[in-house]
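Following: one structure in structure tokens, then a few remarks.
== subunit A ==
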Amino acid sequence: SGTTDDTASVTYGFVTDTGGINDRSFNQTSWEGLKRYCEEAGLVENQDYSYVISEKESDYVPNLTGFAGQRDLIVAAGYLFEGAIAETADQYPEQKMLIIDVESLDVDKYTNVQQAVFNEHEGSYLVGVAAAKMAEKAGKDTVGFIIGMESETMNKFWAGYQQGVYSVNPNMTILYDNVNDFSSQEKGKAAASKQYDAGAYVIYHAAGGSGMGAISEAAARREAGEDVWVIGVDTDQYEYGKYGDGTQSAVLTSMLKRVDTAAYNAAKAVAEGTFEGGIVRYSLADGGVGIPDENPNMPDDVREAVDEAYNAIKDGTVTVSETYVKE
Partner candidate 1 sequence: MMELIYQMFPLALMMATPLILGALGGLFSERAGIVNIAIDGTMQVGAFLAMVCVLIFEANGWPYAKWVALLVAFIGGAIFISIHAIASIHFKADQTVSGTAVNVLAGGLTIYLCQIMYNGARSTDTISAAQGFAKFNIPFLSDIPVIGRLLFTNVYATTLLAFALIVVSWFVIYKTPFGLRLRSCGEYPQASASMGIDVVKMRWIAELISGGLSGLAGAVLVLTTATFYYSGTVHGLGFVAVATLIFGQWSPWGVLGAGVFFGFAQVLGLYSSSIPLLENLPSEFFSMFPYVITIVALVLFSGRSMAPKASGEIYDAGKR
Partner candidate 2 sequence: MTYAIEMLNITKDFPGIRANDNVTLRVKENTVHALLGENGAGKSTIMSILFGLYQPTSGIIKVRGKEVTISNPNVANDLGIGMVHQHFKLVDCFTVTENIILGKEPTKNGIVDIKSAVKKVKELSELYGLNVDPNAKIRDITVGMQQRVEILKMLYRNADILIFDEPTAVLTPQEIHELMHIMRNLVKEGKTILLITHKLKEIKEAADECTVLRKGKYIGTVDVKTTSEQEMATMMVGRDVSFTVEKSEAQPKENILEIKDLNVKDSKGLYAVKNFSLNVHAGEILGLAGIDGNGQTELVYALTGLCKAESGQVLLKGKDILKLPIKKRLDSGMAHVPEDRHKHGLILDFTLKENFVIHCYNKPPFSKHGILQPKVIDEYADKLIEQFDVRSGQGKDTPARSMSGGNQQKAIIAREIDRSCDLLLVVQPTRGLDVGAIEYIHKRIVEERDKGRAILLVSFELDEIMNLSDRIAVIHDGELNGLVYRKDTDENELGLMMAGSIKKVEAVI
């Protein structure tokens, strides 16, 4: 029942990309955002709202159309959904959908599709500042960056991070590794190990499942008494870097991409009848990207520097570019 009549409650469907529901990254986070709203609204899981996992990209359209016409809002995360969303919207022009990380769909044509994008470069700038400050404090001059694959979105992370690091110290060395894989912890771990061996003090990963290897390497090194840090991505990855008795973590901070907020907002808007298509940009200024408030590992002075950068971006004194090439 696509249209809400007054007695029925609002219903939601969530479709994961191939990362699966427990990717400890944006699928999981988006789902949690949606779930949070639904719980607040007193909806019943698996009845009013549920998720479907995509095994391969070929599952995207069938999974979306499976929900289409049945749920008031369908949420999907990941730029690879672009074509599938368009296909579904062509067939179900009335169906409200939220797609995260896509902004290239024709807004005039797909009026019921909300495209949520994030200023990852701004958030990455912040963690860049954090990384550089930490390194400076420890008397180190090298930080690292690990990427899962080169793509437009991924490049925004890299651009923002560089600008952040160089804003603190233009002479800082940034190590860069592309592991070409989003699901190989070993490669992520090896890349992190390589960078730490080469002197990196803090590593920022944007490598999905492979990044878990980087976090595991940092935790293992801290466990062994080495002084190194790692920065998580998408969601607060603090707990994945646990070491020692489990209360400490090697995760310095995380670049939050509030996909949960996007999902939450869209779900709420649909229930309240205020949902609109078009592009919604989540920036640092509106809390769409940022770092967690709680950062037990971050010393106050570093925190201050990050806050400073935060304010500067917010009031426009600093603009972070989506692309960046160091001259």
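The candidates were selected such that all candidates are chains of the complex that A comes from, given by their letters.
Just so it is clear, a residue touches a chain if its C-beta (ideal position, glycine included) is under 8 Å from a C-beta of that chain, and two chains touch if they have at least 3 such contacts; residues count from 1.
Predicted model, so just to flag it, every value in this text is computed and none were measured.
Candidates 1 or 2: which touches subunit A in this complex?
Looking at which candidate touches subunit A, I get 1.
Given the complex with candidate 1, which residues does subunit A contribute to the contact?
Interface residues on subunit A, with respect to candidate 1: 20-24, 53, 176-181, 183-187, 189-191, 193-194, 197-198, 209, 212-213, 215-216, 219-220, 222-224, 239-246, 250.
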